[in-house]
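What follows is a single structure, and I will ask about it in a moment.
Missing here: one protein chain of the complex. Every other protein chain is in place.
Now for subunit A:
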Amino acid sequence: MRAGRSNRIGVDIGGTFTDLVLIDAEGRLFHNKTASTPAAPEQAVLDGIRAIIAQTDLDFADIDEIVHGTTVGSNTLLQKVGARTGLITTRGFRDVLEIGRLRTPGMFDLQWSKPEPLVARRHRLEVTERIAFDGSIILPLDEDELVTVTRDLVDEGIESIALCFLNSYRNPVHEQRAGQVLSEAFPDLRVTTSVSVLPEAKEYERTSTTVVNAYVAPVLGKYLTRLEEGIAGLGINAPLLVGNSNGALASSETARSKPVFFISSGRAAGVVGGGRLGQALDLPDLVVFDMGGTTASASLVQNGELSRVSEYEFRAGISTPSRFIKAGGYMMSVPTVDVAEVGSGAGSIAHLDSAGLIKVGPISAGADPGPVCYDMGGTRPTVTDANLVLGYLPASIAGGARQLSVDKAREAIAGTLGEALQLDAVEAAFGVREVTNANMARAIRAVTVERGVDPRDFTLAAIGGSGPVHAASIAELLSIKRLLIPASPGVFTAMGMLAGDVERYYIAPFAGELETLDATALRELTGRLRQQATETLRAEGIADDCIECITEINLHFRGQEMTLAVPFDEPFDPAVVRGQFLDMYQSIYSYSSSDSIEAVSIRLTGRGLLPGKLDFRKISADRPEVAEPKSRRDVYFGRDSGWVSTPVYARPTAPRSLEGPAILEAADSTVVIPPAATARLDPQLNLHIELA
């Protein structure tokens, strides 16, 4: 049984840097940024572990747990480097995967192309079998035929097979039998049955989810093995936990068998960390806003609960903030922290459209050549260039490692944008910043306004290298008054890794009218799911008193397709659940209905509460305070305020209480406090800003 864990490492692999955070038994916090090694990501993790251990008085053997967010899943999809995968379906349905749901992400676009399916048509084969919608068997499974078609695939070099039969969610017997037959006939073949991943209706969503699992599994498995071997090689004898797309943790074994739950492994951790930080600071309602180099994202923590969705699409490039589109990506119906992403970040290029309107992104200057001010050959102005010209950023970054050229940035903005707009470089730069802020606000709107949630009731928690540079301006756009900038926003995602619980998810169809549901059958079903969850969590080393199970019932009005998940306790009381559903529905859609309410399925989340979980209250931060700013510089705060002489503080030694305008600089990010705002640093170095 794992108990008393104390020395924990959180790891988040990003495109440029691999961030590590170590919290020791005394609550001391260490962090480290190591250059990522995309070809063999574990290399940077191992280098980082060596480096961070060296900062402490610990030995490798003292490490009790490593928690890891990996981009291996998402990169495998992005770069199409997954296993050679085959798909076997019910006769007549080999093309379900490629047909998809038919929609396009944009309109009026004759030049768009569908993404290539992860399994080519030649590797999608059919077998004779058929289950009816009610689960009855219409045609038995032809096992000989199954082996024959699979042999063809194996001969073609297929390593991993997805099995998805029609209506298997109602009766899994054919799929399960087919899985058995294949495992016996082809012991080296990796087989994923759809019911093992997603026993839910809708053949495309289930097929796609299963195929992603089959496609990613061998790659992620090999990576985790290399990483575990490397960690053991260092002399660390500690479990490796992996963050899933829902912001929770699971053993590396679970990640190996169900990788589709781990595709957005890293992205969710920042939100989990935000939620934990909010809990520690008694701020239960947060918009967690993360802005990096090429994208920015927003997610909601409401009443201490993370906002989650039950399906999402992985897309190359940018996901629009519109949750309405089902198109153009690899669909996964798995629980995921609901993150809206926009394709603008600090490196996005600003340009004019043909009618003279400023646009920012989606093209990014990337790391090479980078923004114009890096002086590495970039000629197209980026958001970073605009921020530099306006005085928001220091003239050198990364602890003085890189000098920035304000002149080059100013010239590029004046030349590319200013002349055409008849604005000087400063006003044009401010325009770039404002358009960027509007784009960012769109991501936040997608997770607030779009759900009927008023962003003004929330605190904006800004993370990522550039989040704190823009946060105050974005908050103003949305009339948000309070901001929270955590102590180390640049490595906050890695910290978030240490804030998660272990979770496992179970779903089972359970259809019928709410009022007349069979209470006995429901009790048996939830009992079975609870038992499964408890056994699995025990096997992962969680003590019984640390296990909790959350049951939810998916409901809708008769005839609707989408459902709302309503939590329930036992004994199940339809009247209580009905009331909750109606309240929820009313608050989202501003109307309700007297129609009958139907149940669709039961979800159960088994949660293993980790005793050593990061507690932000316990992070110690003894530090000297320096009342005087280290310097002053002029910052442009818009046409009304104009240039304002602004004090600049080193964040680690900044005074406890501040009045805007002020700028706080640290190695991992810069914080902008606008005029008339007030700010205070709490004992854990989190910065709380109140806007005027």
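One rule holds for everything that comes next: a contact is a pair of C-beta atoms (placed from the backbone, for glycine too) under 8 Å apart; a residue touches a chain by one contact, two chains touch by 3 or more; residues count from 1.
FYI, contacts and distances are computed from a predicted model.
Trainee: Consult the UniProt record of the chain that does not appear here and report its protein name from "Hydantoinase B/oxoprolinase family protein", "Multiple sugar transport system substrate-binding protein", "CO-methylating acetyl-CoA synthase" or "ABC transporter permease".
Mentor: "Hydantoinase B/oxoprolinase family protein"
Trainee: Tell me which of A:127, A:224, A:238 or A:358 is the one touching the absent chain.
Mentor: Here the residue in touch with the unshown chain is A:358.
Trainee: Going by the contact rule already stated, which one of A:337, A:383 or A:435 would touch the omitted chain in the full complex?
Mentor: A:435
Trainee: Kindly state which of the options A:84, A:177, A:202 or A:613 is in contact with the chain not pictured.
Mentor: Considering the complete complex, A:202 is the one touching the chain left out.
Trainee: Suppose we count only contacts with the excluded chain; which residues of subunit A make the list?
Mentor: 92-96, 98-114, 120-122, 132-133, 138, 166-167, 169, 201-205, 321-326, 353-355, 357-359, 421, 430-431, 434-435, 438-439, 441-442, 445-446, 449-450, 452, 477, 479, 557-562, 588-591, 593, 595
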